[in-house]
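All protein chains but one are shown at their positions in the complex.
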Amino acid sequence: AYYEKVGFRGVEEKKSLEILLKDDRLDVEKLCTFSQRFPLPSMYRIFVWKVLLGILPPHGDSHALVMSYRKQQYEDVLQALQVMRFVQSSTPQVEVYLHMHQLESLALPRRTEVTPLEPEAEDFLAIARAMAKIVESSVDCYWLIKCFVNQYSNKYGDSVPHLPKSLEHFLSLEDSRLLNHLRTCNAMSKLPYNLWFRRCFAGCLPESSLQRVWDKIISGSCKILVFVAVEILLGYKIMLMGMNKPEDITQFLENMPQENTDAIVTKAIDLWHKHCGTPMHSV
Amino acid sequence: FLEDVKSQAKGELQASQSRYQAQRQVTQALQTELLELYSRLEKEDAVAGAGAAAAAAGG
Partner (left out) sequence: FLEDVKSQAKGELQASQSRYQAQRQVTQALQTELLELYSRLEKEDAVAGAGAAAAAAGG
């Protein structure tokens, strides 16, 4: 009965999304609300992400023209990098995306200096690798990575440093015993916060689970990241309670098992709705 | 309806402007690269010139 209900809800949700997408002028706010409340059907996900991230404008009539601009811009930047020999046929695709982004933000490194990658560049690459597994077209992929990364740092840059504190708070509400254990063995300051809150779980969760988390980030919440982290800790409580060295805990979490991630994300979304409320604007 | 027309035009203009901005950033990157190459060439020419002069003096 539960599955019937969920299945029925799924069909209803998909219909209401389709009604939203039929508008000549897409209502971005309603699309945000929808994506915050419900999972995006995978057939519409990339389209909705492109609209929410401003890669496509609200007006459907403009989509072809705007996409031709986007494609041209992609090709212009790529071609310049090829001429400058920053990019060769052997360059991995995600590094191509990185150099394109660097060129566009006037941060292309000097090639004569062989410097190790900045942490931001490593974060970009991790997000790019995950996005490349979700999105087929390289033009779409580049634009989605770039706009995702830009939106994340512009919109949530100030909140990200506070997320570990928030994690501690919600973990204390959900399971104070686990929190105490982690505190006792000095693990709280060594949790993989970069992986969780700077890379948004890219390289940590498999893409099928990851995209459901990114739905929420793209539509306007970075708080979801905290609840995913809480559910990961709760999900592996037994293992974690058995570890006493902080580096073992970090090591385990950085290479987390990939089996139950869908359930973890589902629980995280429920917990997030429970604590932060479900957006109730009419959809 | 007027707002509609305006917002549609705005969306298209923004995309067009972004394409233009990227082209400007490409220009800057190319210029930086060219400057570096020219200074490298000049250095090499100076070294080659000094080498040739030394060879001529020695011979």
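The chains carry the letters A and B, assigned in the order they are written, with residues numbered from 1 in each.
Note that contacts are C-beta pairs under 8 Å (C-beta built on N, C-alpha and C of every residue); 3 or more make two chains touch, one makes a residue touch a chain.
These numbers come from a predicted model, not from an experiment.
Novice: Looking at A:32, A:84, A:230 or A:271, which residue reaches the missing chain?
Specialist: A:84
Novice: Mind pulling the subunit A residues that touch the left-out chain?
Specialist: Here the touching residues of subunit A are 76, 79-80, 83-85.
Novice: Name every residue on subunit B in touch with the hidden partner chain.
Specialist: Per the touch rule, subunit B residues meeting the hidden chain are 1-2, 5-6, 9, 12-13, 16-17, 19-20, 23-24, 26-27, 30-31, 33-34, 37-38, 40-41, 44, 48.
Throughout what follows, only the chains that are shown with their structure count from here on.
Novice: Taking each chain's centre as the mean position of its Cα atoms, how many Å separate subunit A from subunit B?
Specialist: 34
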